[in-house]
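First the structure, in the form of structure tokens, and then the observations on it.
Only a part of the assembly is drawn; its chains keep their places, and the rest are absent.
Residue numbering begins at 1 within each chain, and the chains themselves are lettered A and B in the order written.
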Amino acid sequence: MDGGRRDVFKLSRDRLSVQEVVDAVGSASCGAVSLFIGTTRQDDVDGRKVVGLEYEAYEGMVQSELAKLSANVRARWPDIVHVCVHHRLGWVEVGEASVVIAISSPHRRDGQEAIQFYVTQLKAAVPIWKKEVYDTQESSWKENAECPWGGAKD
Amino acid sequence: MCVLCVVCVLYFAQSADLTGVRGEESVAVPTPISSQDLWTLLLRRHPRLSALQRRVVLAVRQQYVAIGDHLLTLEDGDEVAVVPPLSGG
């Protein structure tokens, strides 16, 4: 069996394939795959309906931040085997996936804990932005609660 | 090292909306410079960036740098980015 542990990151303007992400973490040594899918929620904001999200990224830095994050996760949960993150860019309609994250591990507990941490840290530190686009043609940039420098109102 | 060097500045998300550009190839910046002074220099180029005041960080050579006293040593061609609050995921 191959002892290599993979970190696979992809930014994509096409619809994300959950199966592709699951396949990327497949390993005969793993009994568990933990997965998180973030989707665009249909929401009403001040009476306007969200029709979709527009994503952009600092692409080069996304790769390096995800690599750091994976290293950090592996230090905390040394048993996790493969990590795969696909994040959507550009226009994402309500109901479609914007991010799919999968982690494989021999035992489920490691993977389940690791994926919660991974999602939180991704939202806190990976340079990707989205704006909500409303049925009124208006839009507004979102801020993750997890981002340390967000939220200061002045 | 240079006393005045030429860096490339990238603007993302709300900062691109505020400046009207996504990047500037050749921005002259003294070095060393504190991250606060670098931000002030960018504010002078694009006063509307003040809308991001106190909820923005910079990235220099793709590493986050909080705005403050931290002294940066820049080189020609370095990549500097304005990083509004993140909203990935």
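Assume a contact is a pair of C-beta atoms (placed from the backbone, for glycine too) under 8 Å apart; a residue touches a chain by one contact, two chains touch by 3 or more.
Note that the structure is predicted; figures quoted are calculated from it, not measured.
**Student:** Need the per-label copy counts for the whole complex here, not just what's displayed.
**Tutor:** A x2, B x2
Throughout what follows, only the chains that are shown with their structure count from here on.
**Student:** In the complex, go through chain B and note every residue touching chain A.
**Tutor:** Where chain B meets chain A, its residues are 10, 12-14, 17, 53-57, 59, 62, 64, 66, 81, 83-89.
**Student:** Under the stated contact criterion, what part of chain A meets chain B in this complex?
**Tutor:** By the definition above, chain A touches chain B via 38, 55-58, 60-61, 64, 87, 98-99, 119, 122-131, 141-144, 146-147, 149-152, 154.
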